[in-house]
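Selected chains only, in their assembly positions.
Every chain is named by a letter (A, B and C) in the order it is written, and numbering of its residues begins at 1.
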Amino acid sequence: MTTTAPRSLRVGVLGCTGMVGQRFVQLLCRPGQPHPWFVLTGLGASERSAGLQYGAASRHWTLPTPCPAHVAAMTMRPCDPASFTDCDLVFSALDSSIAGTVESAFAAAGIPVFSNSKNHRMDENVPLVVPLVNPEHLHLVAAQQREGKSKGFIVCNPNCSSTGLVVVLRALDAAFGLESFIVTTMQAVSGAGYPGVSSLDILDNVIPYISGEEDKLETEPSKILGTLKPDHSGIHPLPIKASAMCNRVAVIDGHTECLSVRIRQRDVTSAQVQAVLENCALPRPSTCSVAHLPTLGENFKPLVAFPETQHDRPQPRLDRDLGGGFTVSVGRVRPCPILDFKMVLLSHNTIIGAAGGALLNAELAVAMNLISAQ
Amino acid sequence: MTTTAPRSLRVGVLGCTGMVGQRFVQLLCRPGQPHPWFVLTGLGASERSAGLQYGAASRHWTLPTPCPAHVAAMTMRPCDPASFTDCDLVFSALDSSIAGTVESAFAAAGIPVFSNSKNHRMDENVPLVVPLVNPEHLHLVAAQQREGKSKGFIVCNPNCSSTGLVVVLRALDAAFGLESFIVTTMQAVSGAGYPGVSSLDILDNVIPYISGEEDKLETEPSKILGTLKPDHSGIHPLPIKASAMCNRVAVIDGHTECLSVRIRQRDVTSAQVQAVLENCALPRPSTCSVAHLPTLGENFKPLVAFPETQHDRPQPRLDRDLGGGFTVSVGRVRPCPILDFKMVLLSHNTIIGAAGGALLNAELAVAMNLISAQ
Amino acid sequence: MTTTAPRSLRVGVLGCTGMVGQRFVQLLCRPGQPHPWFVLTGLGASERSAGLQYGAASRHWTLPTPCPAHVAAMTMRPCDPASFTDCDLVFSALDSSIAGTVESAFAAAGIPVFSNSKNHRMDENVPLVVPLVNPEHLHLVAAQQREGKSKGFIVCNPNCSSTGLVVVLRALDAAFGLESFIVTTMQAVSGAGYPGVSSLDILDNVIPYISGEEDKLETEPSKILGTLKPDHSGIHPLPIKASAMCNRVAVIDGHTECLSVRIRQRDVTSAQVQAVLENCALPRPSTCSVAHLPTLGENFKPLVAFPETQHDRPQPRLDRDLGGGFTVSVGRVRPCPILDFKMVLLSHNTIIGAAGGALLNAELAVAMNLISAQ
């Protein structure tokens, strides 16, 4: 292991004006803390916005830290590979109506894409990676590169509500064998983008429906928790049954999920489940060349498990920012009279569940030597 | 069947200053629509408030219709039977710290009690009645009267989140046989009373814990859905398994519940489940002497089932006031990959789920000749 | 005075699918309480929606009472006069981008228009009427009819935040002479229509800006509080100075306004101001042929003034529905160290402040014999 990593890769953000695009900008350009590996050089927007300054077009900046002045002054480009030849990789926060073809074009043009969009998630040789869970799946990109005869590729992170869930599920599967789960979500409005959810739909209200969400929660975990084939040609999905019920609630950031699981091992106690969750470690691929990813830092915990004494946690307002929004939290572990155990989990839907997840995937890809400067 | 019923029974409200007490006052004394059977003559409060006018003591009136002036001018009494000898029955919205003994004292003194408190709910000969579900359980009061050698008795309505749930469960059990269910609730803040939930705990937040609530949701339905023994001496509980996860969300009124059920009958389709829910009828005990209860009116529907085209309903802000807050609603009926079917249901927690439920129970008891003027 | 009024006028609603359009439908077609004078026969929508059933197109029904089934089944028409020849009058909830020309076309075609849109409000011979304030201004329509050589005309109600304000200002002006006022509003999200305000902009937030609103609040009251010229040819505006600061807050319905006024009369006490507000009576034009408007009922109070003991009122959740949403409320009357008196007022922005105001204006026009069946 060495700690030298390619530095100063130039990166772009496709779909930079939306909420996830803004998060990419925020995470890449923290005031006083420039990203040690990545320099943001390209901002891709719609044809309508290309040519405008980012500060002018991104009128609805929705984050509580201001847009950095030097980014606000950058001129936006159209989202085609020819406009991003200076970039070593791009992040995609594109709308799913166009993400499919645009991302494929970038990969074909030799530019690695780290995408938050849903379009390519279930493609056979596209790794669907939660960096806290299955970083080794990134090796799938070799299959893409072979097939596409390009050094470009696509890496996806899953749906925001799948992300926190699989961190918990992986720990349980590794320890006890996972058989099935039922999950009911209470999701933040930021997950729907801007303007997204109307205030009239969410003040003093719950919306018990999110289009397409339950299907993603029932299918993505099998792939994420699956096993990379020895020849890196695909994933053996984990054979689990899943049932999801998704709701939107009056929360800005942070998806809360009530989970009940059935495990294969019998005679497990709540205390054992709690211990497994408390000791959940960050997976580290053998080919990873650095001691820790720059965004996560040295003592990063992927999962915080609240003890029984803190019986009303996690809560989105209090716990979504644990680990800078990269840490998932879980609490209220107790037996379930129908399946085996139930618990509550929480994750920050636009950090670890979206832009932050894609950023970590790119850091991992660099650390695993899967990517290099143009 | 006759439509004559005892009229002008004098009623009291114990615990009149809290949120449920205020609902009792509101439902009994609608402006321009006095209750046709019940006249509110007694208001019971703590020792500290007894002797004060209701309007002065109930400073924190929390309902969007004003407190009626003639009630505001009434003087409150202490909550002991000697102060309520003029009342033919009382409603109890007492805090559970005192409800147990106070309610027993009233029953022993010959005054029927219709209670929203939890204390006596699981007592063997106390009927736990949701008026939309199991009115015939009211016959249990005869056992109480025999045992207590008093014409007084106690009738309980269940926890607010159990109420809507059992309306749906009963319809499913009657049609298909109910085996087990998992339910995740998103409960309104009014369920915790006033001041109840701090604004700091619920703005931009979810609290994934409500003290004692999950236990009630897992035990009360068995009793409510059980069968009255032929000699009216007790209830055979329905043998079902239940698992509940309870959450508090930023909603004023209306508990939303995500339900997944296992039924005994196989090869049932979603369309059949939907049809059963759409055709759910109000149960009518054979001894009921009136065509319809005065508070419910003639064309009352106990359950509204939204069709598949209204795929984002029920919602608390839009649907909690259906049927004046007495109608339960359900939607999103679809198969569950783990159990059999899942759906979303909603009920108004302080109307049908609390004061309104107790009021209907009293109307039923009158209509079934279980109660009479002093 | 007689109580006979033209009955069964046929009415239409232009712009029927938006929030204000939905309120018109709700107020005209209450379940079990059809409007005694008006029958809703025409629903006007955009070209895109014309031909569709109302129930299908108005997918986002935002009100807590369901859309009446017979209205949901009505087919929508394009918003041109030729499609509304069967209507004796129309209500307009049109978007301001088209309301100007469409409303003029209806008036020219002989169809009276009662409009909630801003376009014609300040037109010289268009009455700008708050029915609780200046009904006699309706006589201005004669000038319109003469000029347009048509029995059609346009009547406007003002901006939702002007409405409650002028009820209070008129009472003060009548008693003490009004000189100037400063008002700061906290406005509900329903005032922005649907989808309107994004949840991301209002949860845990205040938006201190509403486009165009401050200008309306500073100019409309002068006209509304002005004097009808004796020949009914125009309005002498009241010479007052006004300053407004408008904010959007996380409230569904009900605009709260902090008002400070300077009056002409000196040596006035808070008690005198309070008394004037408590005794505010509904103005009744001399030509009005009915004892009371059907929507308001017999004992309607236009203004409720909370006494000093209720020092934290009015509040939107508790008081917006006073008088069915037609009553304005005011409280906290006290001296202002800079101007003369300050107070807080509240009005329901989509009932008296929008659709309900226009409905009352039409009822008044009928009662004043300004309109007749086609």
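The definition used in the following text is that contacts are C-beta pairs under 8 Å (C-beta built on N, C-alpha and C of every residue); 3 or more make two chains touch, one makes a residue touch a chain.
These numbers were taken from a predicted model, which means no experiment stands behind them.
Undergrad: With 3 chains shown in place, count up the copies in the whole assembly for me.
TA: 4
The working rule: only the chains that are shown with their structure count from here on.
Undergrad: Tell me the angle, as a multiple of 5 degrees, of the rotation that maps chain A onto chain C over the C-alpha atoms.
TA: Value: 180 degrees, nearest 5.
Undergrad: Taking each chain's centre as the mean of its CA atoms, how far is chain A from chain B in angstrom?
TA: Whole-Å distance between the two chain centres: 44.
Undergrad: When the C-alpha atoms of chain A and chain C are each averaged to a single point, how far apart are the two points in Å?
TA: 49
Undergrad: Approximately how many whole Å separate the CA-defined centres of chain B and chain C?
TA: Averaging C-alpha atoms per chain gives centres 39 Å apart.
Undergrad: Where in chain A do residues touch two or more of the other chains?
TA: Residue numbers touching two or more other chains: 201, 203-204, 250-252.
Undergrad: Of all residues in chain C, which touch chain A in the complex?
TA: 19, 62, 189-190, 194-204, 250-252
Undergrad: Which positions of chain B touch chain A when the two form their complex?
TA: Checking each residue of chain B against chain A gives 180-182, 184, 186, 201, 203-209, 218, 241-243, 245, 247, 249-252, 256, 258, 260, 311-318, 331-332, 336-339, 342, 344.
Undergrad: Show which residues of chain C lie in contact with chain B when the two form their complex.
TA: Listed in rising order, the residues are 61-66, 203-204, 252, 317-322.
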